[in-house]
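I'd like to ask you about the structure that follows.
One protein chain omitted, others in place.
Labels run A, B and C following the written order; every chain starts at residue 1.
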Amino acid sequence: MIAAALDTKSRLAAILFSIVAAVLLGGLVVGLTGANPISVYLEIAKGAVLGRGLDETLARSVPLVGMALAAAIALRAGLVNLGGDGQMLIGGLAAALVALYVPVPGVARAVLALAAAICAGGLYAWLAAILQLSLGIPFLIASLLFSYIARGLTSYLVRYPLRDPATGMPETYRVASGARLPAHIFDLPVSMAMIVMAVVAIVIVVNDRSGVNGFEWRMTGLNARFAQYSGVNLSRQTQRVAFLSGALAGLVGALLILGQQYRFTDGALLAPGYTWSGLMAAVLAMASPIATIVASVFFAALQVGGFSMERALGLPAVLTWVLQALIILCLAARPILFRKR
Amino acid sequence: MLNMLLSQVLDLMTPVLLAAMAGALCERAGVFNIALEGKMLVGAFVAVATSVAFGSPVLAVLSAVLCTAVFASPLALGGARLGGDPIVIGIGLNLLAAGLTTYLLGAIFGVTGTLVDPAVTALPKFVIAGLADVPVVGAILGHNALVYLSWLLIFVFNIYLFRTPWGLRLRGIGEVPSAAAAMGANVSRYQTAIVILAGGLCGLAGAQLALGSVALFAENMTAGRGWIAVVAVMLGRAHPLGIALACLGFGLADAVGLRLQGQGLPNQITDIAPYAITLLAMIGLGLRGMKKRSV
Amino acid sequence: EDNSFVLVTPSRIGVNKFLGLGKTGIEKAAADQGAKAKIFEGTDPSTRRQHVQAAIDMKASIVAVMGFEFGDIIADLAPEYPDTNFVIVDTCIPDAPKNVYCAVFREQEAAYLAGAEAALTSASKTVGVIGALDIPFLHRYTDSFGLGAKAARPDINVLPTSWIGGDNPFQDPVRAQTQATLQLSNGADRIYAVAAGSNGGVFKAVADKPGAMAIGLDVNQCGDAPGAILDSTLKKVDVVLPATIDGILKGSAKPVVSFGLAEGGLELVATTEAVASSGCKIAESPDVIGQLKDIQAKIVSGAITVPDPMAQ
């Protein structure tokens, strides 16, 4: 894989190159349709950091970093997790259920809800891993199929048995404020969800750089058979990595429900496309956790800036999706320019 | 009634089948293609856009094929020629397709969401009066040329793959590219050509989706069909008849699911049907494979 | 600083006629009041909130939002910004503060009329309705359509509601067409299309079947498939929104106003003056129009009450 062959410096150079090339190409697209690329980029940049932009970028970074790391830890160990959507839904629903129906005091309920989400998302991904290990159904496909099933199931549950009849939407009741995650801690623009995600991110980075487990995962990703011959229990490790990847996705679902949306609304978790953006950030970063975090914060800023640009200029924010895609493609096309034979 | 079911199954499966064939070709050439969804979407967009401009369905289909083939070229160049990761490029292309079609819809046509225009007409259907109610025959008749083309392609694909020199080379290239190179096959050129050809097939799939019956383009109208095609390639083991069977299964599951709604089953559950059935089929195949291994 | 009216939509306007009406409405209101209209299209819970917040921050004098998706957002933000006027279309929030005005509709009344119309014109004595997604709100249309049909013609056969579902229910014309074809083959010859951007698929299906006709949604859709559309139910957000805003600025607006047939917030093209030039096929059946006008009068007078499926 390219990932392994590149050292950190050339990886950074590659990413920077892709971003520059994508910005130029994206500018071309904008320009061809008659708009002014410079003002578009200026608005995106302003919108991402100025005024409330920074808060919003940080808030959006939480789920994005989470989903990106969920993809990255799996990629690191050689698994492609396309089922992030499903794991996030299952985790989010578990969190909502605990927060709504488990009769314990507020804070304990929130903690319990997070734990439930982690277990639920993790187990859901684990199930797909089991299918790969026992029946040879590729994890990539199994997780994707499970994702569709989770969509239907959660959609049914919140439409019928769990629905709050007071609203016109298929959604659960609203979580009581005691069980919510505070949006501001000590009046700082820092939410509880950010703190949780920051802790998770630090653990993942440290584990990847110097943890024994992270080392084993990375070596497995580089050569699974070597890892097996050296004493790694591949089956157990695949299960563990799948579980953790799914657990993180589930946690993201819970953080969104308990920290932002306060109820499980059909479709609301998936609408922003965190899973795919996250997967792209992980891929852009070649699964290195630090680079993944940087890339996903960058994508979050791009998206937030895109919406702000849309408000200011009336150009559709999907332009930022185009930009993200172009960055990925330029990264993949990098060898065209740096090729040696 | 049965005719109706069969006819709907055939309609529902055609775009998926065309895309799955594209996926299977790439798979056989050793390039994992998860960009089917995006390429199909581009095909649908181009087909409708061309129709708006020129009003000709034939031209629309041709330009969909052509433009989607061009759109596939990053996968062809990056994935096949330069050893880029096809999964990475595939994800990028899917996103690019979604973003670009939406953006261009507004930028070129000044509309959002859907592009409908009187100039856009559906592809003509072959209806033979009097035969429509004959069991099975009636269901098989009454579709447009692309539906029949997709069946024809299955057989062409089968013969190509297993009977012609080029198919033999493709199988070899997909299995051990270095061996094929050593035998004098130009692996990357071959892969590039196949990926671009597959792009054209996805263009057909998109054209069928947009012009097969509805004659309009809606944002994101592929609605996951490209992913179903990816799964069908896996399920059918990239064998032409296998994927045809898998797509037939999907079409059937979908059509039956629609009917079960009428029987009072919530649509959230019937929506799962195609995926659940696929999963069960894979589990079945997996179990059988396991038994074989342990004998 | 300039005076602006902002409309925030829950999703991209696209082909969603209802959201399109909101756009027309806010633009009209702005033109009437000499203000600038701005439209922010949301896509997901966080962008919706972001857009509402941005509208508040730019000191818009009116922040209008459309749909149930905004219930929680307005409930959270309105108390914090007592100087900003909020208009919610389609829903209201419990214990609303003074700066929140709600315009809700009784969609069930128009759907009931549409059901009656379908039943009265059906030759096959079978009618159907296709919804985009099985959400409680859409049952106002789907359930009431059946009710109206049965009431107008007791021997009518109302097929079970078909839902489009899938990955992209509001914009999947292909599945919509499949569903419609299925209903047609089950004998229906009148179909009420409650599927936003997927409606095109329903229209295509009825256009392909001689004798079958569809009823459109929210705006006059009779031109979308000339000759194949019987009628459309109209939801006059484009009228209600400017009127509400005018009321707010004049200080005469009530916190919650419900619009139905009586208030002219909902209509059937058939019962309007414009029917003759509407392109709707119902224009050719003056006797049915007469019957529909009777039913409408009874609903307006309260002789018939159409229950709200969402209240159950």
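Throughout what follows, a contact is a pair of C-beta atoms (placed from the backbone, for glycine too) under 8 Å apart; a residue touches a chain by one contact, two chains touch by 3 or more.
FYI, contacts and distances are computed from a predicted model.
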Report the protein name recorded by UniProt for the chain absent from the figure; options are "Hydrogenase expression/formation protein HypE", "Phosphoribosylformylglycinamidine synthase subunit PurQ", "Dihydroorotate dehydrogenase B (NAD(+)), electron transfer subunit" or "ABC transporter ATP-binding protein". "ABC transporter ATP-binding protein"
Using the whole complex, pick out the displayed chains that touch the missing one. A, B
Using the definition of touch stated at the top, determine which of A:115, A:195 or A:232 touches the missing chain. A:232
Consider the whole complex, including the chain that is not shown, and state which of B:179, B:241 or B:265 touches that chain. B:179
By the contact criterion defined above, which parts of chain A meet the unshown chain? Give residue numbers in ascending order. 1, 4-5, 210-213, 215-216, 218-219, 222-223, 225-233, 340-341
Using the touch rule from the top, list residues of chain B that touch the missing partner. 159, 163-165, 168-169, 171-172, 175-176, 178-186, 292-295
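Everything below uses one rule, namely that only the chains that are shown with their structure count from here on.
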Please classify the inter-chain touch graph. Allowed labels: line, ring, star, complete, other. complete
If I average the CA coordinates per chain, which chain comes out farthest from chain B? C
Looking at every pair of chains, which two share the most C-beta contact pairs? A-B
Report the inter-chain centroid distance for chain B and chain C in whole angstrom, where each centroid is the mean of the CA atoms. 35
Roughly how far is chain A from chain B, centre to centre by C-alpha average, rounded to an integer in Å? 28
Going by residue number, chain A touches two or more other chains at 159
Which parts of chain B, given as residue numbers and ranges, touch two or more other chains? 112, 224, 266, 268, 271
Contacts from chain C onto chain B in the complex sit at residues 12-16, 134, 159-160, 162-168, 171-175, 177-179, 181-182, 185-186, 197-198, 200-201, 204, 224
Complex contacts: residues of chain B adjacent to chain A: 74, 77-79, 82-85, 87-89, 91-96, 98-100, 102-104, 106-108, 112, 224, 227, 230-231, 234, 266, 268-269, 271-272, 275-276, 278-279, 282-283, 286-287, 289-290
Which residues, counting only chain C, touch chain A once they are in their complex? 38, 40-41, 43-47, 50-51, 53-54, 57, 68-69, 71-72, 90-91, 94, 134-137, 310
